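A single protein chain has been omitted from the complex, and every remaining protein chain is retained in its original position.
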Amino acid sequence: MPLDLPAAHAAATIRESFTRVRGDSERLIKPLTPEDCMIQSMPEASPAKWNLAHTSWFFETFILKSHAAGYRPYHNDFGYLFNSYYNQIGERHPRAERGMLSRPSLEDVLSYRAHVDEAVVRLLERADDETLAAIAPLIVLGCAHEEQHQELLLTDLQHGLYQNALMPAVYKYDNDDLVEAPALDWREMEGGVCNIGWEGEGFSFDNEGPRHKVYLHPFELSNRPVTNAEFIAFIEDGGYQNPVHWLSDAWDVVNKEEWQCPLYWRKADDGWRQYSLFGEAPVNPHAPVCHVSFYEADAYASWAGVRLPTEFEWEAAASLFPLKGRFLQNGSPRRPAPAEGDDKLVQLFGDVWEWTASPYIAYPGFAPPAGAVGEYNGKFMSGQMVLKGGSCATPEGHLRVSYRNFFYPWMRWQFSGFRLARDCK
Amino acid sequence: MPLDLPAAHAAATIRESFTRVRGDSERLIKPLTPEDCMIQSMPEASPAKWNLAHTSWFFETFILKSHAAGYRPYHNDFGYLFNSYYNQIGERHPRAERGMLSRPSLEDVLSYRAHVDEAVVRLLERADDETLAAIAPLIVLGCAHEEQHQELLLTDLQHGLYQNALMPAVYKYDNDDLVEAPALDWREMEGGVCNIGWEGEGFSFDNEGPRHKVYLHPFELSNRPVTNAEFIAFIEDGGYQNPVHWLSDAWDVVNKEEWQCPLYWRKADDGWRQYSLFGEAPVNPHAPVCHVSFYEADAYASWAGVRLPTEFEWEAAASLFPLKGRFLQNGSPRRPAPAEGDDKLVQLFGDVWEWTASPYIAYPGFAPPAGAVGEYNGKFMSGQMVLKGGSCATPEGHLRVSYRNFFYPWMRWQFSGFRLARDCK
Amino acid sequence: MPLDLPAAHAAATIRESFTRVRGDSERLIKPLTPEDCMIQSMPEASPAKWNLAHTSWFFETFILKSHAAGYRPYHNDFGYLFNSYYNQIGERHPRAERGMLSRPSLEDVLSYRAHVDEAVVRLLERADDETLAAIAPLIVLGCAHEEQHQELLLTDLQHGLYQNALMPAVYKYDNDDLVEAPALDWREMEGGVCNIGWEGEGFSFDNEGPRHKVYLHPFELSNRPVTNAEFIAFIEDGGYQNPVHWLSDAWDVVNKEEWQCPLYWRKADDGWRQYSLFGEAPVNPHAPVCHVSFYEADAYASWAGVRLPTEFEWEAAASLFPLKGRFLQNGSPRRPAPAEGDDKLVQLFGDVWEWTASPYIAYPGFAPPAGAVGEYNGKFMSGQMVLKGGSCATPEGHLRVSYRNFFYPWMRWQFSGFRLARDCK
Partner (left out) sequence: MPLDLPAAHAAATIRESFTRVRGDSERLIKPLTPEDCMIQSMPEASPAKWNLAHTSWFFETFILKSHAAGYRPYHNDFGYLFNSYYNQIGERHPRAERGMLSRPSLEDVLSYRAHVDEAVVRLLERADDETLAAIAPLIVLGCAHEEQHQELLLTDLQHGLYQNALMPAVYKYDNDDLVEAPALDWREMEGGVCNIGWEGEGFSFDNEGPRHKVYLHPFELSNRPVTNAEFIAFIEDGGYQNPVHWLSDAWDVVNKEEWQCPLYWRKADDGWRQYSLFGEAPVNPHAPVCHVSFYEADAYASWAGVRLPTEFEWEAAASLFPLKGRFLQNGSPRRPAPAEGDDKLVQLFGDVWEWTASPYIAYPGFAPPAGAVGEYNGKFMSGQMVLKGGSCATPEGHLRVSYRNFFYPWMRWQFSGFRLARDCK
């Protein structure tokens, strides 16, 4: 079992947290129509409705079916429809065809959620100590899982709505102060043997551990992520046309996909514009660049004569700072804003995930939990890159400094930016 | 101008017909949810909502924008979103991504329809003779076009809902009498020089003419289309496994798509079952086989030692019989039922479209109308096969004996069956 | 049996013809290296070596194995390697991977040919009347089949060598007189009921019959095929950029393949140049345009305000003229040259195959021969278009006015041009 919760995590605390997380998901879709909640624009993105149902399926499958005596599943076919990728649970609806599911309706999915919520709360209320010990870590895991899907719901939705020439603004504009980001500067970090990975009490994902030693050579980090203005300089210097900056795989993608700028950007007569869930607007030069792939982050770094940090460098540095930043709060979407403050390192947390130079592989001693619940992080340890620090779409409280997000190096629809690193001379 | 309407076709008649057709489309979607109306399961199929909007775009583009002084388009971007394939009208939303359009909502599309309907009716009410002469044929064409999209709406919807493991029944069951089809028999037809193509007054599509002479050798037709029971005999004789019956292109598709039976069929423990908009049900042995491709129709005929009729043979024979049959009435869907009667030829019209052996090409002397409205039938005269006779999803009154429907030989999602032919000895 | 040979077709005549055809194939590859004979540039094209072996396989499979007592196949695996598409003969090497066969070597394939030749000649020498009656039509068929592969050998080779930036000239230049083609003119033809298809003694392919009646409306044909100069006018008028001239399927291909001119053409600083087996040279303005698809032929006709002739119109007209023209002689390749003469219709035969407006389907009463040898023409009667008249790569003596060649409408690597037609006013 990957979770080792203190006894103090009593039923009431868990219930409160469960109720809040479940409510946040539903707050997110309040301004959306049932049709908005059905769009699927690529196999990697799911309809909002599917995200809402799948997170419920998780609680139903791993908790209610095993631990709630007499629990009656809401619908016999939902196991087939809303399993994401758990081979050990059985056959499932093809991922690329989630957008075909007009039925169950959004309304029906919300009923499904209510059915599951009620059963989980009832189970928590009546659980004896032994049952509680068994289900508590699974509920905490289910909540963390649902928080991940809150972020995906927003990024998948943005990608889906972007296919529409109407460029719909589905959330109200959250006015960002047009502050100026601090100038880019380099901060030196010591090397040596460091400890990396989750340590301490409370929940973490299995892939964040075990805590282990890593040898770091001295390095420098940029004080903040690269901004839109800086990235525009790369574009205008012909960055997307010059193979010398790009990894070989990257250059293939640039040409095949005809990339000329970050995702959601376009060059209008009066300058670069960017689509978001708040509609299309001018690119804010001071905000961190967002919706770039690892390939683009790496190419920018190469163009700038530096490199990306490893996940170990990033974590060693970031663990010196308090975990606070611009996160998703109360189901109310935001967008990346300029860095603020004059700390040694700023904007480490929130706003944009930061691509690292580290492929996503297992830490020494890693072993996934047994059973289907272990088909979670381990089987994706191939071909993806680690991102750190969370974004403005990551629910507040979800992140840890040891948190390892991971996506394929060509993916751009997450809130992904990057910070620079270089070797000490 | 492809339409030559008699003077008697006065504004009132046209308005009545316009209002009926427009209403029928909306009656069709009454039992559907906005989510049902958004599914797109393949590039060739469109969401119901898109079908509803596109038919309105047709009236707006070809009639209101040119002839209704002061007409204000409902929305500036709808021209881009709802143009189907008219290159001369301009750029358009990619066909394969019509299912991404959560906005405009179904409700908004219905408002768009009301806006267009009101403008067309007002235009008709106020039109002087000259305007009426100009717009009457276009409105009649627009109504015929909308009737075509009523059939597509149903076939596209069925294909979309079929992707869902829930196998939704969206319409109420229309109980068919379980009559037995008459035994298959052969009817001899005379040959010689025949006249083929539309003749007479009233509307027809450009591809139905000009009326011209064709030489036919004497032939025989089967009295009725092939039934499900007969087609099951082909399946059970290994028809889908034996290349000798199949055209070379067909055999490639059979293997690539792993065809084992008609579309929407599956073999259950208790026999063949078939999905339709009324849900899944046992295959009716007496009903005509439906949802087969030209390739399958041709393979069946080859297996049976005979062939398919040409469109000319079909039309020459069918023009001897009254045009009546099982069609779509009042926006209330039906499904193919067993043939009835003891006429020389039965079930020529309605129930299922009949594949012919004729590639869809121009009749001698054919020329499409000038301008964008001519981008209609002519540019598709390549690679498709002619189907005749209409189906249970073809609106009543839409068909003519000279009507030429056309689809690619591998397509199966229309209500398509077939009748047999053979040479006279 | 599709062949009904006169008794006079004695063994000696057949042997002479067999020996000549077999020798012609080998003369064609004399200037080539073993490596040239191995190129396969697309699934539809085969290596020269494969063409040489497959034609031998045909004699071995359909004649020697069945009729030559004690015949010992040259190699047990050659049946698998060199079967083209005969499902009834068994499994076969994947078509797209014929270029992988370094072994057998060209030398070995030539030994295979000698082995087969010797066995066929010996069989002919010793055959009694009954055997002769059985094998004569098959040998004549095998020779006709081999002649077809001589043309394919050249067109496949040209396509293969064209992939090479060196643009190799593998044959010596066959200097064409730079005569001027006669001006384009229209020739009126009568309509009425015509007889179409092979009639008479001697060999023909099954798809050329049965002879049957067709009704033709009066029409006009252009006196000669369209020339390169005329086609350049279409290009320079933006023909490849204007969708209005193109069939819908065609326009998709033009865009996907980025067609801007006929195959093998490129625009150099000093004008259009064209690759052939004689190397690259300036386009001859007076020669008929060649290496265009049906789609391009049809688009040109549309641009010119006319149309392509049907195969029936072409045959009815061409049967009034003697069958002579510029064909392949003695295994010595040629290229299309300007039309000559002032006949009513010129250049009907040889130089370039002429695309017709007719899809390739069965004639009334057509039935392929039983058994594997019948898997020849019939199973390709889907999706292809008829070409008439032969080309400069068609062996002399191979053609008949009833000959029906067929290719998909997007194919351009054959020696394919076109003539124009229009309706009489």
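Going by the order they are written in, the chains are A, B and C; count residues from 1 in each one.
Assume a contact is a pair of C-beta atoms (placed from the backbone, for glycine too) under 8 Å apart; a residue touches a chain by one contact, two chains touch by 3 or more.
Remember, it's a predicted structure, so these values are computed and weren't measured experimentally.
Engineer: Wait, the hidden chain, what does it touch out of the ones we have here?
Structural biologist: Spelled out, the missing chain touches these shown chains: A, C.
Engineer: Sort through C:30, C:72 or C:103 and give me the one touching the missing partner chain.
Structural biologist: Answer from the full complex: C:103 touches the omitted chain.
Engineer: Which chain A residues would touch the chain omitted from the figure, given the whole complex?
Structural biologist: 85, 87-88, 193, 212-215, 217, 243-244, 246-251, 295, 298, 307, 357-359, 361-362, 364-365, 379-383, 409, 423
Engineer: Just checking the interface: what residues of chain C touch the absent partner chain?
Structural biologist: 33-39, 41, 77, 80-81, 93, 97, 99-106, 160-161, 163-166, 168
Note that only the chains that are shown with their structure count from here on.
Engineer: Could you tell me the distance, in whole angstrom, between the mean C-alpha positions of chain A and chain C?
Structural biologist: 60
Engineer: List the centre-to-centre spacing of chain A and chain B in whole Å, with centres computed as mean CA coordinates.
Structural biologist: 47
Engineer: Starting from the mean Cα coordinates of chain B and chain C, work out the distance between those two points in Å.
Structural biologist: Between these chains, centre-to-centre, one finds 38 Å.
Engineer: Two or more other chains in contact with one residue: find those residues in chain B.
Structural biologist: Expected reply: no residues.
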